[in-house]
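Shown here: the complex without one of its protein chains, the others still in place.
Let's look at chain A:
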Amino acid sequence: MEERERWKRRSDFIFASIGAAIGLGNVWRFPYVTYQYGGGAFLIPYFVALITAGIPLVMLELGVGRIFQAGAPQAFARIRKKLEWVGWLALLAVMIIFLYYSVIMGWVWNYLYYSLKLSWGADPRAFFYNDFLKLSPGPGKLGAINWSIVIGLALSWLWSYNYLRRGTKSISKEIYWTVTIPWIILVIMVIRGLTLPGAVKGLNYYLTPNFKALLNTGPWLAAYGQVFFSLSLAMGSLIIYSSYLPRESDIANNAFIISLADAGTAFFAGFAVFSTLGYLAQTMGLEVPNVISSGFGLAFITYPTAISKMPFAAPFFGVIFFILLLTLSIDSQISQVEPFAAGFMDKWKFARKKVLPLVVLFGFLGGLFFTTQGGYYWIDIFDYFTCSFVLTFVGLMEAIIVGYVFKASRMREYINEVSEIKIGKWWDICIKFITPIILGFSFIWELKKVITKGYGDYPRWTTNVGFALVLLLLVLSIVLMSIKGKEEQ
């Protein structure tokens, strides 16, 4: 039997896992959510969520990967054969995510080039939607493929292929660069941001606490959502990375380091973002809330606007900002592709050199759909349905399976056996009660909202397509479970 590949050093695994967790969301989502839900007071629900759900779930996934020495489908199959589909569902969700994530990376490649000449000019919004995306009137009209995005998409997949072609060996070689470069860039951006006029005004909006906001459910749900999605949970990433760990490896301390490094990056990124937004507001004679944005708006419209207004070396700050986004996203992209490819390698014993090129080709061809003029809408729709329903459901199932089928106490004993820091019974409570209740509530909350109102401002039929996608992934996960693996034949 071929021996499983292994991380050579503990730090290889920690860096790869931190790279998986830290992504675009740390820069373009956390600072905004913090501002939106009580400023500095949001740190309270955020920490509660981190301790009661984030860190326990990271420990759970690391434990599952370590014990069963396999990716999500095989790991769940070893708990109970009929639960293999949960693992496949996670990998199919991650497949949808990497299809559009690589396209967003394609946008970033383009903007890296545009930032050399500040091509977005005086109106970055019009440039992004009209000149760059050539956005169609709605999701019903896909329009033509945007070839400049296709080039960016190809670059992203070539990079991912190079990153993964020799498994843990090649990941270990590159991961130190792509995890540390974002930190170096963030330090430069924070220093630049803090030395701009108006920065303090922006930081006041970021951190001034509004404790009254915590009396609503909004900040609490947002905190759990932020922690859950930011740590790349329920995607099979941490399970597969952990399955490459040597047998004597620590779990509890690694989980704390990974989770706090993710939180630390997000918190720090907030200073770069809000100091710059404060400056932008000052130069435009606006109040800070009028320039605050998140997601695509922040990365491709608001930040380019601020870059154009930098007192000196504007293209330099444009280039480092988009290098930041690229290096943040490549680690997340490979942490999505690796578990998907490994799912097939584990079950059917396919060689990496056969599976990986096929996955990369599939990812590139599948991504073409999102490079069309209507692709932007579909990224938004697919992202919502995959994350809000499929990933939340997988997270819920993970907690139930380990908590009740495998037994939380048994998993805790195993984690304590190999870990330097011992975890108490609080962990069982988090996995058996708190995590399932929060994820279940969040799932039903979103379901109710989308059934009554539909998703976003899109035509109603797009919501049906979203649900059809969820159903298709569910059926496919059962089909993949039903096909016999090499060990079973």
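Keep in mind that, in the parts below, a contact is a pair of C-beta atoms (placed from the backbone, for glycine too) under 8 Å apart; a residue touches a chain by one contact, two chains touch by 3 or more; residues count from 1.
Methods note: contacts and distances are computed from a predicted model.
Per UniProt, the protein behind the absent chain is "MetS family NSS transporter small subunit"; the candidates were "MetS family NSS transporter small subunit", "Homocitrate synthase NifV", "SSS family solute:Na+ symporter" or "Acyl-CoA dehydrogenase". Only one of the listed residues, A:Asn253, A:Asn290 or A:Asn464, touches the absent chain: A:Asn253. Residue in contact with the omitted chain (choice from A:Phe267, A:Phe406 or A:Trp427): A:Phe267. Checked against the full complex, the candidates A:Ala41, A:Leu133, A:Leu221 or A:Leu324 give a single residue touching the omitted chain, namely A:Ala41.
Checked against the full complex, the candidates A:Ala126, A:Leu158, A:Val187 or A:Val200 give a single residue touching the omitted chain, namely A:Val200. Remark: the residues of chain A touching the chain excluded from display are 10, 39-41, 43, 47, 200, 203-204, 206-209, 250, 253-254, 256-257, 260-261, 263-264, 267, 420-421.
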